[in-house]
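Below is one structure; the comments refer to it alone.
Complex shown without one protein chain; remaining protein chains in place.
Should a chain be cited, it is by its letter among A and B, assigned in written order, with residues numbered from 1 in that chain.
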Amino acid sequence: MGELELRRLTVSYGERPVVAGLDLRVADGEIVALLGPSGAGKSTILKAVAGLLPASVGEIRINHQLVNQLPAERRDAVLLFQKPLLFPFLDVAGNIAFGLKMAGIGGRQAAARIAAIMAITGLDGLARRRVHQLSGGQQQRVALARGLVLAPSILLLDEPLSSLDAELRQQMRELIGRVQRETGTTMLFVTHDQSEAFAVSDRVALLLAGSLRQTGSAEELFYHPADREVARFFGGGNFIDGRIVGGTFAGASLRCPTARSDCATATAVIRPEELRLVESGGDNCLDGVVETVSFEGANSRLQIATAAGTFTLLAVRPEGRVGQPVVLHFPPERLHIFPCPEGGR
Amino acid sequence: MRRRLLLTAVLVGAILPFLPLLLWSFAERWFYPALFPEGWGLRAWSYLVDTAGRQIIDGLVASFTLALATTALSLLLGIPAGRALGLYDFAGKRLLSLLLLLPIIVPPLAVAMGLHRWFLQLGLAETFFGVVLIHLSVCLPYTIFVLQGVFRDYNPDFEAQARSLGAGPLAVFWRVTLPLTLPGIAVAALFSFLLSWSQYLSTLIIGGGRTLTLPILLFALIDSGDRPVAAAVSLLFVLPALLALLAGAQALGRGNIEGVR
Partner (left out) sequence: MDPATSAGTGRSCPVRRLLLLLGPALFLILLLFGGGLLLGLFQALGYPPLSAGSTSGLGHFQQVLGDADFPRSLGLTLYIAGTSTVVAALLSLVLALALVNWAARSRLIHFLLQIPLAVPHLVIAISLLLILSPSGLLSRLGSALGLVGSPAAFPLLVNDPFGVAILATYIWKEIPFITFMLLAVLKNIGSELAEVGATLKASRRQRFLHITLPIIAPSLGAASLIVFAYAFGAFEVPYLLGQTYPLTLPVWAYKSYSDIDLLSRPEGIAISLLITGTVLLAVLLAELLLHSSRRREGGR
């Protein structure tokens, strides 16, 4: 049972607010990914929730209880750091037992809980191993087990996968997902890696420059970004300026129906992989010239200059060559129209 | 508030021992139970430079040249050794580190006494070089200890990068290795200098009363009971240490400012 709620949370480092006016709710048993570029204030939020940094304004509630004034050791949340930070003077079992020992839980009860958690995290047989003899992945798993064994209401994870290589990261990702299903622990997971956020979490909260920009399912954020910055963060920077009149967006000779109300300065966005090259012009097409082609393996990236600006297109197969005239098709059902900016009506 | 109290305690603790030395070095008359000198003067300080005290200046020079020579040799031998111990893994390294570091812990008394007779036979006793050697037996292990730590934090990839950019071995040392390790080397040099500077018994045994360094003169002055002069020489004796500290604090201050994000 664990529920976390942040209301208008502001955390400052010295005088400067790092995170301002944050509202976020993590429901019982949910994994929420807090996604954002490095320096966005993600770790600061986790430290504030854990009680390692004071919140200057706002409320932190764990299971509806206001915890702002509680020191870290009395909050029912465990923070998993980016580095494993295992105690070098204890072995694996000693590290995992640490929190139980602090709570005065020992003997058979503790041993059973430790054994169970070691089985879940795949650490069987390593109990007596010294921590500097472990691999990076094992160390991070011990850190995870050390937190989970306390059965906290909330588990806070601060980029726990970033120090691992690609394959281990994948394994650890799956492990966290499995652990979450098996234990039902509520988790707030911080990462700068969008695929990690999408793969691990139930919901994603995007943090840019210290404030929360959009919260929702992975698909929502990816295909229906709230604004230009969100779209750019997910690599979709094809913007078309135009206007909405009578349920139709029109801009740069493109048109598409929309449910949004009239707006004089509307913007539509389309993801690079939704653009198509077609043989001949028609509705929702623009003439252009290929500026650059770069082969990136799984797909090829083309920059195409048109009268309405330069657009990026991702193609599955390498196509087009520099200088080639092409016709660019914008499927209207793939265009996403941003909400009308204030004063744009 | 707690901080201020702590700072005051550290300040008083660090400074207090210099107070009686300062007072006594300027005292002309100071009988019990006067709390402060009844007569002030520069007799003690002028003793250091006048003809009768010529030996103080000689002692200063002797101590200085000894410490300088010892430090130069310590660095010459210690930098390669510190590099080997700090940078590389090899069989028997733990044993070797222990062997090289043992002289730091084991008192130099027995070593000086043991070597004395041999140095007499070799004609090294009562010579400058003989005293340098006995100081080296104390200073070199310390230098290696400090430099080992310096090189543990040193990344030799910079050297490979410089070589791939066309620098020769000598250029690599002067332009890359030395600038990168200079702060650590300076600390090692300072340690070695101060250690040699404060040697008393080993100088006495090997120098046989011929090498009159400052600490040896200071002992004689205390036995003679001339408190003002002993105090003045004591202050002279700590001067290099304090100067080095001030210079170090200055350099450290610059480093700190550069180190701030």
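To be clear about the criterion, a contact is a pair of C-beta atoms (placed from the backbone, for glycine too) under 8 Å apart; a residue touches a chain by one contact, two chains touch by 3 or more.
Being a predicted model, the structure only gives us computed values, none of them experimental.
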#### Entry: Shown chains that the omitted chain touches within the full complex
A, B
### Query
In the full complex, which of A:Glu30, A:Asp91 or A:Glu159 touches the chain missing from this view?
A:Asp91
## Note on the structure
Of B:Arg29, B:Arg54 or B:Arg117, the residue that touches the missing chain is B:Arg117
### Task
Considering the whole complex rather than only what is displayed, give the residues of chain A touching the chain that is not shown.
50-52, 71-74, 77-79, 81, 83, 85, 87-91, 94, 98-99, 101-103, 128, 130, 132, 146-147, 150
### Message
Using the document's contact rule, name the residues of chain B that touch the chain not shown here.
### Response
3, 6-7, 10-11, 13-15, 17-21, 23-24, 32-35, 77-78, 80-81, 83-90, 93-94, 96-97, 99-100, 102-115, 117-118, 133-134, 136-137, 140-141, 144, 152, 156, 194, 197-198, 200-201, 205, 215, 218-219, 222, 227, 230-231, 234, 237-238, 241-242, 244-245, 248-249, 252-253, 256
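Following the convention adopted for this analysis, only the chains that are shown with their structure count from here on.
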### Task
Report, in whole Å, the distance between the mean C-alpha point of chain A and the mean C-alpha point of chain B.
56
